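Every protein chain but one is kept in place in this view of the complex.
On to subunit A.
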Amino acid sequence: MSRDPSRDVAIVAFAQSDSLRRTDDLSEVEMLMPVLHDVLRQTGLKTSDIGFTCSGSSDYLAGRAFSFTMALDGVGAWPPISESHVEMDGAWALYEAWVKILTGETDTALVYSYGKSSPGSVRDVLTRQLDPYYLAPLWPDSVALAALQAQALIDAGETDEPALAGIAARSRDAAVGNPHAQLRGARPQGDHVVAPLRQGDCPPIGDGAAAVILAAGDRARELCERPAWIRGMDHRIEAHSLGVRDLTDSPSTRLAARRAGAFDGAPFDTAELHAPFTSQEVVLRKALKLDETVRVNPSGGALAANPVMAAGLIRLGEAAAGIHRGESDRALAHATSGPCLQQNLVAVLEGEPHVR
């Protein structure tokens, strides 16, 4: 397939809130608005300049139906705008916006997502995404399901508790340089939450929001000194039932990566992996064939800040921001959703060798 350079799409700006354990004094739109203003300010765009707006969030986190409509106040949805919402992490909203730009319908898109885990019990809330016939009546929480995967990895000889603790420590050390992260610096692994996973193997529970602006071709070059070009992006899903999957592998990540072009071209210098549990990084590194030359989660990743529904979009944003700053030339970004890495999205981002 020949490529039309005017339809090359880039992430041209990224903003995120601090990830905080509680944000009682802020409604969702109050939490989101500074992030939207930040990302618009970076490009000089006004909301009326944006061709398409797409968001990701979850009613189950909010405990209210159609909760995303309230957040629309923050983007100035009057007069009417072209808008869409995914009941998923904002990474999938970014995918939708990318497709919209590829069709030629628009040259710019605003993508945002947010989640407040603090009002409810996120471990219980996430059980409601499970199969309602065979799984949900047993209330297996998100840590329990991740722990089953961790034990499968240990049994297969692919990791052990000290190795998992090493992933936890590396992630939180890296987060020292990330002012938005929730857990920064060394901390004890703690007791088993659900063995073999300890407190330190699990992500913090927090609230947060993120936003990204996408633009096509020359528009992207006008808006950003060094756009993070999306060279490929794909997402794949595996069978819902954990009992039919090999939990030590992630064929959906590997397939999405292949289709996104991750295994072609120059090696990656950076990978932002959406691995809320330490054990999931082991699975993703294998699926993506990442070796020690690749910087994994220099932001600290989801182990340092995991605002549900925004953590995947933040991976794409962090990878792009590294390119904007000139610290990275070719980065892989990954987002996940569902139990034990059920759904996976992979994007390949590149900066041009020469700044204009």
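Rule of thumb we're sticking to: contacts are C-beta pairs under 8 Å (C-beta built on N, C-alpha and C of every residue); 3 or more make two chains touch, one makes a residue touch a chain; residues count from 1.
Here, contacts and distances are computed from a predicted model.
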| query | Name the chain not shown, per its UniProt record: "Cytochrome c oxidase subunit 3 family protein", "Radical SAM/Cys-rich domain protein", "OB-fold domain-containing protein" or "L(+)-tartrate dehydratase subunit alpha"? | reply | "OB-fold domain-containing protein"
| remark: The one residue from A:T47, A:S84 or A:Q189 touching the chain left out of view is A:T47
| request: Check each of A:L36, A:A256, A:L273 or A:A333 against the chain that is not shown and name the one that touches it. | output: A:L36
| request: Can you list, in ascending order, the subunit A residues touching the missing chain? | output: 24-30, 33, 36-37, 47, 60, 63, 70, 72-79, 119-121, 123-125, 128, 132-141, 144-145, 147-152, 155, 191-197, 239, 241-244, 247
